[in-house]
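Before any comments, here is the structure.
One protein chain is absent from this view; the other protein chains keep their places.
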Amino acid sequence: MDPERKRDLLRTMLLIRRLETAWAEAYFQEEIGGIPPSLSTGQEAVAAGACAALGPGDYVFTTHRGQAPQVARGLDPKRIMADLYCRRTGYNKGKSYHVTDVTRGVVGMGGIVAAQVPVAGGMALAQKMKGTDRVSLAFFGDGAANEGAVHETANLAAMWALPLILLCENNGYCISQPVAVAVKAESIAARAAGYGLPGVVIDGNDPLAVLEAVSGAVAQARAGGGPTLVEARTIRLGGHLAHDPQHYRSQAELDAARAQDPVARYRASLSAGGLLSDDAYADMEARVDEEVAAAVEYARQSPFPEPHEAFEDLWA
Amino acid sequence: MDPERKRDLLRTMLLIRRLETAWAEAYFQEEIGGIPPSLSTGQEAVAAGACAALGPGDYVFTTHRGQAPQVARGLDPKRIMADLYCRRTGYNKGKSYHVTDVTRGVVGMGGIVAAQVPVAGGMALAQKMKGTDRVSLAFFGDGAANEGAVHETANLAAMWALPLILLCENNGYCISQPVAVAVKAESIAARAAGYGLPGVVIDGNDPLAVLEAVSGAVAQARAGGGPTLVEARTIRLGGHLAHDPQHYRSQAELDAARAQDPVARYRASLSAGGLLSDDAYADMEARVDEEVAAAVEYARQSPFPEPHEAFEDLWA
Amino acid sequence: MTAEGRVFDRRLFRPGGPAPPAERDWPSFRGAINEAMREEMRRDPSVFQMGEDIAGAPPFGVTSGLAAEFGTERVRDTPCSEVAVVGAAVGAAMGGMRPIVEFQFGDFLSVAIDQLTHQAAMLHYLTGGQVKVPLVIRLPCGGGQGAGSQHSQTLYSWFAHVPGIKVALPATAADAKGLMKSAIRDDNPVLFFEHKALYRTRWPAPPGFKDPDYLVPFGQAAVRRAGTDITVVATLCALHHALAAAEALAAEGVSPEVIDPRTLVPLDSETIIASVRKTGRLLVVDEAYLTCSIQSEVIALVTERAFGALRTAPRRLGNPGVPVPFPPPLEDAVLPGPADIAAAIREMVSS
Partner (left out) sequence: MTAEGRVFDRRLFRPGGPAPPAERDWPSFRGAINEAMREEMRRDPSVFQMGEDIAGAPPFGVTSGLAAEFGTERVRDTPCSEVAVVGAAVGAAMGGMRPIVEFQFGDFLSVAIDQLTHQAAMLHYLTGGQVKVPLVIRLPCGGGQGAGSQHSQTLYSWFAHVPGIKVALPATAADAKGLMKSAIRDDNPVLFFEHKALYRTRWPAPPGFKDPDYLVPFGQAAVRRAGTDITVVATLCALHHALAAAEALAAEGVSPEVIDPRTLVPLDSETIIASVRKTGRLLVVDEAYLTCSIQSEVIALVTERAFGALRTAPRRLGNPGVPVPFPPPLEDAVLPGPADIAAAIREMVSS
């Protein structure tokens, strides 16, 4: 694989990390309110790797932890941030956190856990019926995997051989509930067999492993081979939402988790492979930070929607 | 096993068959109306075997094809028929087809496919919390297996090790849709592994096989070992409902299906084993027919509920 | 057909006889829906269907022949997985298709509410208008057929309550066709409630019924019978019960005006209010459960906006708040019929 592409993955991961950190900061500084930010900190490799496997015209459906795929699919950090600040200049005109850019195939969902999965299945059906070779990818968590919506969609997608990638981002927790408590089987991917689907467990903290697995699933889907369930094992480093003190995790567990930080790990592997000097990384960091700062500034300077806009966009 | 018990299974199957035939007849004669009867014709061995594995205090939750377990758990055919005629003397005072006798642990559900499964899980939870060794058994079809409710309940029951038997009565069809179309995996029981549960496929047209498998699942549940998914393969001999001409099945398929009639087959095996003479069978038949005729007569003679009763029993 | 008799029989699942000679050339309600869908599927390749048995053994026969004409790619039998299927419709709609989803009984939407109210209905708004969700969900509904409590409801009031969903309630073959065609061409989610007792009924076809663009616009009520003494607002079967009652009352010298809203969202409040301004009296009749219902809504909006025009207290009839019972005599006690409507009108016009 082209070293530039490898570095790009790191850049994406770093941009996710820093953009979200700024978002959390905005919340703690009380520049924004509402439900506290849901960060992908520690999980950046999943979205970065998965989205790198996609092309134009493919669709992703995000969860409540949805900023990572937005960034990874190339949405403008300025406009993402504007939506998170509820400002008129956002993709959604500031009208929701469901940051969506249809031109880049990103549909922001996440208010209702697992609800994006059936919808992603429908998008796959549309592609199939229209005869394109485009695919639809549903992100969902380990917690979401226990919703009936996932079961029904996996079975329907198998039955209709839909070009769907079911990407389970297993970060070990459904809020405070460890996946080991909620899932007694070996893996979530093991459920795939019950639908006659391929299911794989991969290291979700390695963007290259994710890219490889999802590329395989995408190739199969494009070729009419139907869906795949990919379970990417990763680790949520922060709380469920930014304000969550996560008293339910021990210090030892958190320390072990932080030692696996995928950004640090992937950077180290690139640098060990001679693909990224310290200077180049510093440069990457500086440019990312600049981009993030510009995004925050853009959001801050943007106006809220006008009250009358509350009554617009109800009907198409 | 005691020959008397073996003969009892046949008697139960025969009573189901004849009672339901009378019910269908009542519909075609326009003695009753509403949704046409949903018959278990061809599937009698499942309920007969499963209910024989249960004891007092155990609960079963029925489907829309629910008369078989009602009979198998010893409900009075008179009062079953009264409910099916919407008469005041039924278990439900004629107020619904959801024939229920809580004293015998039969809860009539079935209006909403699969909805009985989560409720059965709750009854299992109640038994566990109350410290009894009683179990709860949910009947559901192959079609129902594709509802999210089944997925969620299987996982929850595994997680809490509930004394629940998930009895999938796979009769090959969800109305007109063959199970092979809707389920791409080898079996529905194969899904159990995805929840960390035991799952078995059994011959649902053999009451002894059903009795054995369900007895095993019950013993495990009573001992605190949690739930089992039992898939009983059987064949629906009639239409989905009594009026269904089933144009979607070939004559060859129907002929092959009828050749597997579990009542005839089990009778033959008892008689081959020297456990049931032709006379004894004729006698059994006569008594069953008498019981059914009495049930029909009882229902016919019973009054409808009074109009004001429509407004009763809303609140406990 | 008198105000005391039933207007519809209880033979939903029985084989139908031949149409009475007078009605032989009229389109049936069921056939009108079928025709609307067929025409729109011919016209627009993005229109397709999903539902249980709609290809293999069409429930109530509404989709009969469509699989033969359009194939099972466009007329898709689904498994019993309503969340996945409604979700598939939402996603496919976003992807440029125009799905029509059939529920065998509208009550079963209960298992897939979220995909409708939170996804289909909200995504256009939440994305600032970026995605469109043009879909139609067909919901056979209503009581009077002894089908029992979970197969007899009319729950449209729920979907008028929450934002983002259009609601059509056709009461004749012509409206069934014209509203269905409008629904399919609409860029928003539409719930299409089909009263089961109407399927077999036949209705005279208005001019233009065969026109490929025979559209009945949403938000235009129909004055089904002009009158001067009282405004009766009713939908689906209740409309026909109201017309039967009006016919009987005419003989007594009472002149009811009967209005069929045809769509609840959007609701043509102007036509209703104009009528009440003329008659001074308002009766709203529906099979729906009464509390927080469409009946409540019509009374509230008329009272708010035309209080001065009311000469007597408005009234509503409906299911007073129990599950629709299985036994026919109990079902009749719960659901308003022509006699109940006539009695209410008599009381109101004499007060």
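When the chains are written out, they are named A, B and C in that same order, and each has its own residue count from 1.
The rule is short, and it goes like this: contacts are C-beta pairs under 8 Å (C-beta built on N, C-alpha and C of every residue); 3 or more make two chains touch, one makes a residue touch a chain.
All values derive from a computational prediction rather than experimental measurement.
Which listed residue (B:65, B:78, B:95 or B:191) would be found touching the missing chain in the intact complex?
Only one of B:65, B:78, B:95 or B:191 touches the chain omitted from view, namely B:95.
Touching the hidden chain in the complete assembly: which of B:35, B:120, B:188 or B:202 does that?
B:120
From the list C:103, C:125 or C:214, pick the residue that touches the absent chain.
In the complete complex, the chain left out is touched by residue C:125.
Return the single residue from C:104, C:130 or C:149 that touches the missing chain.
C:149
Since one chain has been left out of the picture, which residues of chain B touch it in the full complex?
59, 61, 90-96, 98, 100-102, 107-109, 111-112, 115, 117-127, 129-130, 136, 148-149, 152-153, 155-156, 159-160, 312-316
With the missing chain put back, which residues of chain A would touch it? List them for me.
Missing-chain contacts on chain A: residues 30, 33-36, 86-87, 94-97, 111-115, 143-144, 146-149, 174-177, 181-182, 240-241, 243-244, 246-248, 304-311, 314.
Suppose we count only contacts with the excluded chain; which residues of chain C make the list?
Touching the missing chain: residues 83, 107, 110-111, 113-114, 117-118, 122, 125-126, 149-150, 155, 157-158, 160-164, 265, 267, 288-289, 291-297, 299-301, 303-305, 307-308, 310, 312-316, 321-323.
By our rule, only the chains that are shown with their structure count from here on.
Between chain A and chain B, what is the gap in Å from one C-alpha centre to the other?
45
Centroid of chain B to centroid of chain C, CA atoms only: how many Å?
Averaging C-alpha atoms per chain gives centres 36 Å apart.
By the touch rule stated above, which residues of chain B touch at least two different other chains?
Within chain B, residues 146-149, 181-182 contact more than one other chain.
Please list all residues of chain C that touch 2 or more other chains.
79, 81-83
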